[in-house]
Structure formats: C-alpha cells, structure tokens
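Every protein chain of the complex appears in place save one, which is left out.
Our next item is subunit A:
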Amino acid sequence: MALEDRNRVVVLEDRVENVSGADFPMGVDGQDVAFNLEGFKDTFDIRIVRITPTDIEFDLVGVDASIANALRRILIAEIPTMAIEKVYMINNTGVVQDEVLAHRLGLLPISADPNEFQWKRPDSVPTDQNTIVLKLDVACGVNRAAAPGETDPRKKYVNSSVYSSQLVWDPKGDQEQRFAARPIRPVHDDILITKLRPGQAVTCELHCEKGVGKDHAKFSPVATASYRLLPEIQILEDITGDDAELFRSCFPPGVVEIVEAKGVRKARVANPRKDTVSREVLRHKQFEGKVRLTRVRDHFIFSVESTGIIPPEELVTKALDVLMEKCDIAKAALARAVKSSEEDE
C-alpha cells in the first residue's frame, strides 16, 4: 500500500475499507514505522479552530485513535465537578415528589471551582472543604396585584414556577472569603425546577459534593465531547460542465466549488471539513472512477461543549492531566506489584 494511503479510511458505496491502522513496528509491509518521541513531536499538532465561552473546536492531528478516544472518555466521565449530592427535604407540598425533585436538583450545573474542594469520602463528615450548602425555600401564593380575571399563572400567583436562580448559597467556614471573587451559584438562572400553586411550598437544604461523570452523569463537566475524522474528497479525473453542477449538489453547501478556466467549468474541492460523508456522490454512474471518498485516520476534529462550570480550553488541559495521573498511579502500582512478587519468592 502506498505510504500516503496508509492513514486513509476509504469510504465506498456499500462498505468502508482500510479501517484499522497498522502504525506499529513492522506493521506495514515490514516497514519500520515505530513510534519515537522526536518523530511524534514533528508529526503531531493541535490546531484550535474556535473558542467560545462554552465551546471549543480543535484539530488533533497525528495521534492514534486510542489517545483521542481516551481524551474523549476522560472529558465525559473523569473530570471532577461539584454537584448536588444530598437533598434534605424539610417541606415539600408540591406535586413533584421528593425523589423526583431531588433528582432534578442534582442535575443543575453549579458554578464552583472543583480544585478548591476536597473529595468527600463516604465515612467523612461534611466540612467547608468538601461540601457546599445551598438552600431552597419557596412558597407559592396569590398575587394580590394581579388584574381580576387574570388566567396566566405567572401573573396570577407568585412563585408559581421555581427557577434555579432561587437557590441561595449558604457559605460555611471561610467559604465567603475564599469564593469572594466567584460566588457559588447555579451556572444558569433560568432552569425550571418545579411548579407550585397557592398553598404549596418547597423547603430544602442541598449539599454539593465533588464527583466524576462515571459515578453519575450530573458530575460530567461537558454537555458533549465528540470527535470525527477529517473527510477528504479526491477528484481523480476532471469533472466538468453540467456534471460539475451535479457533483457540487451531491455535497453540503460550501464543500465543492466550481471554477471556470478557459471557458470550462470544473468542480474543485473547497472545504472538505463541511462534508458529512453522505456518499450521495457514489450513487451516480457518471462519477464512477472519478472520485474517491476517504477520511484521514489520524486527523480528529474535536468538539467539546462545556456545561459552563469549567472553561472549554481548561477542560482539555485537565483531561490530559487526568491521563497523566492515571499513568503515574499505574507506574507506582506496577512497581509495588513487582516488589511484592519478588518478596514472595
């Protein structure tokens, strides 16, 4: 196989070929493609495309799928955040049952820096170092100022809808000073928690603890973290005239453009990133043998969407930290295991 084809996944009409990579020593025709850090330094790259307060899109080029996947898995399941873990229900006369209400409260993203808190072991007592206390105390009543005959519950009653903005942080110990710059609060103020009617009330105390997504999805710091391989459209033979128009219409807008040279209209690939790899083009007889759809196996287009607790660029850094931590733990444990087995002998 040609060297440049080695890291291409070939997308055919009814199947996908050359799916798994063979980037290990002697993997491809006995060619030595062993990993070395110097070579990796040259071929590897991160290209940041876009950063917004909640999202990051970047290209991870030149790494194996297992590394990209480890990063994705860590982002979803192993970066800690603070979330409501215990709900002490003092009064709840609303129609939403205690356990359902507690579950809804747990899912609220809480804006608190997890680095500032310690893990709470099952046997340890809550302290200002491992627990955040929030309070919710809402009662619904009739709005005296409402116009007679008013039918909209939002105007007719007060507190008919309970929103996340109504959670009140109750600082313990020195928390007020520690978090003076960034007071603890829900990330979003407009999340509907429950609905009430006059005479109904909810009073509860909420304890937030540190946790990770693999324990419960509420701890996950990302809404989504995903990657896809960079699509590539190879035009093997010129596609001209009306065929070029048809060719362009086989792809999402912006993928293929038509250029005119010497009075001949010719299709040209403008931006393969936008392609969805729908394979529509492979259904047309006139393009048979003229086009090849591939994906670049070591070019990952990463998209990470934060819940708003941790900035997206920090999330990626943290994911790498977690993977390194895993390495450290495994290395230390391996040394221990070898030592203990030697002692046995």
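Throughout what follows, a residue touches a chain if its C-beta (ideal position, glycine included) is under 8 Å from a C-beta of that chain, and two chains touch if they have at least 3 such contacts; residues count from 1.
Here is the rule we use: contacts and distances are computed from a predicted model.
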Q: If you had to name the missing chain as UniProt does, which of "AP complex subunit beta", "DNA-directed RNA polymerases I and III subunit RPAC2", "Exoribonuclease phosphorolytic domain-containing protein" or "Chromosome disjunction protein 3" would it be?
A: "DNA-directed RNA polymerases I and III subunit RPAC2"
Q. Pick from A:217, A:236, A:259 or A:337: which residue touches the chain that isn't shown?
A. A:337
Q) Which one touches the absent chain: A:12, A:168, A:192 or A:320? A) A:320
Q. In the full complex, which residues of subunit A touch the absent chain?
A. 24-26, 32, 34-35, 37, 40-41, 44-53, 58, 63-64, 66-67, 69-70, 73-74, 77-80, 114-115, 118-119, 121, 211-212, 214-215, 313, 316-318, 320-331, 333-334, 336-338, 341
